[in-house]
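I have placed the structure first, in the form of structure tokens, so that the comments after it can refer back to it.
Note that one protein chain is taken out, while the other chains of the complex remain in position.
Coming up: chain A.
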């Protein structure tokens, strides 16, 4: 996979197929990006599992915190990692010990570890880096458009008015890639410099 620019079909395929998501680094603090994403994905019907050893015994929006990936005790489709790039590798290594393996490993906006990605991809796991699943879901469904965000999708179909807890269709026509050409270029330059 080219991790500088994801085609919409790749992201759409992931968000349309995964059902359970374990979020590593999920925070109970309601201004943290992980909290935003956890709450939104739960409302859109994903089976969310918060992973954070510091909060075991408590729950996040009704879902009990789990200490580590190995402690989940049931298969998960996707692991969403809310950690800095430097903390990605051990999480991926732990994910690779799970049986069955997760289908997708997703690293949050700002997080990228190409070596960890290559390791996961070598055993057939799909990887997304430096993206937010909430933003991507909002974009492909065009729900994010209320904020003036360029969804880079079009549709001449009438969509149902979104209600709470409803899954939205992500199958709109794509205008370009997963990101604009200019912002992709800027992200690539940044990766090369660091």
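The rule is short, and it goes like this: a contact is a pair of C-beta atoms (placed from the backbone, for glycine too) under 8 Å apart; a residue touches a chain by one contact, two chains touch by 3 or more; residues count from 1.
The rule is short, and it goes like this: contacts and distances are computed from a predicted model.
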Quiz item: Of the options "Cytochrome c oxidase subunit I", "O-acetylhomoserine sulfhydrylase", "Sugar ABC transporter permease" or "SLBB domain-containing protein", which is the UniProt protein name for the chain that has been left out of view?
Solution: "O-acetylhomoserine sulfhydrylase"
Quiz prompt | Contacting the left-out chain in the complete assembly, out of A:17, A:70 or A:150 | solution = A:150
Self-check item: Option from A:62, A:100 or A:160 whose C-beta touches the chain left out
Solution: A:160
Practice problem: With the missing chain put back, which residues of chain A would touch it? List them for me. | Solution: 30-31, 33, 35-36, 39-40, 43, 109-110, 132, 135, 138, 142-152, 154-162, 164, 171, 173-176, 179-183, 185-187, 190
